[in-house]
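Heads up, one of the protein chains got dropped from this complex, but the rest are sitting where they should.
Take a look at chain A:
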Amino acid sequence: MMASSYNAKEEDGHPSGASGHGGPGVVKSKKPDNTAFKQQRLPAWQPILTAGTVLPAFFVIGLIFIPIGIGLYVTSNNIKEFEIDYTGVNMDSPCYTCAKNFSWNNTTPCTCSVDFTLKQPFESNVFMYYGLSNFYQNHRRYVKSRDDSQLNGGRSLTDPSKECEPYRKNDELPIAPCGAIANSLFNDTLELFHIDSNGSRNAIPLVKKGIAWWTDKHVKFRNPGGNSNLTQAFLGTTKPVNWRKPVYELDPSDPENNGFINEDFIVWMRTAALPTFRKLYRIIQKKSSTTPTLPSGKYTLDIIYNYPVLSFDGRKRMILSTISWMGGKNPFLGIAYITVGSICFFLGVVLLIIHHKYDTRNNSADIPN
């Protein structure tokens, strides 16, 4: 490494005897220290993976994984999920007209209602999601188009980050909240009605709190100048171009859910990982232990259709789902666990046979290696 071939010491006529160069050669004419480290004799654990030690591991993995997998699979199967597409692509779908006649300049909202039937009752708390397809929330231009310091009530409220372009300013006024993510906030309104046996519509109460991460709602997102008098706080800014109302009117009824800390807004701001995704919209709380949250029967979904997706060949869905300890319905984990567990178990058996055979043969023939 330091093979400087031109040694200073020897040039001026004092042959230094041991002509050690810099670097590794500093230890000279001295007996090296007899320490375990320097002699590479540190006490060491030397594990040896043999068939003998590995085989039980295979069986153990198999024996643990299979029950977990079965548990996961059963749990996932027990989760009730109902999904309905209300995009309105087909002529016969109720939202066809709304989807067809969509224009940004419409002042009167277009509404449509979709009827559906739940064959099974939903027992526990039901979570209502909206799902979008072919919507690239993970596109780089989109992901970075936000200003977290603005959303945190910071000073950049009136001077949003350059990343927000082209949704940074409108008519020379800074946009709050700026950026493409905020601008494209999902603004369909979904309402759910249960149709009685006698045909009357009963509105199902939808809770709009507790749908966002707690830390997001309480720390990451903050309104400028506290939650009181948001109109004043957002003075000098303008609403995102595609919004119908400014940010301080997202939920005028509840000051704890208005402005940047509106939970619908926060949920939207957490960009999805894949182009097909769902986001939590509302929670339907269980009222009593005797009646199911959503009994089986006929339902109507009323939609205020504000969100265009057909232009990029997207789809909109409404999903009703119960939740278990493992989250939403997803058979993947259960299947994967069962598969891996079975493979391990199977391999264990195969290996045991091979190992056994080989060992006996080896012992009898005594092959010298």
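One rule holds in what follows: a residue touches a chain if its C-beta (ideal position, glycine included) is under 8 Å from a C-beta of that chain, and two chains touch if they have at least 3 such contacts; residues count from 1.
Everything below uses one rule, namely that contacts and distances are computed from a predicted model.
With the options "Phospholipid-transporting ATPase", "Tubulin/FtsZ GTPase domain-containing protein", "COMM domain containing 2" or "2-methoxy-6-polyprenyl-1,4-benzoquinol methylase, mitochondrial" in hand, the undepicted chain maps to the protein name "Phospholipid-transporting ATPase" (source: UniProt).
From the options A:117, A:138 or A:296, the residue with contact to the chain not on display is A:138.
From the set A:203, A:219 or A:235, the residue in touch with the chain omitted from the display is A:219, counting the whole complex.
Seen across the whole complex, the unshown chain contacts chain A at 1-13, 15, 18-34, 38-40, 42-51, 54-55, 57-58, 61, 65, 68, 72, 125, 127, 129, 135-149, 152, 161, 163, 165-167, 180, 183-184, 210-213, 215-216, 219-220, 242, 267, 270-275, 277-280, 283, 308, 311-313, 321, 323-330, 332-333, 336-337, 340, 343-344, 347, 351, 354-355, 358, 367, 369.
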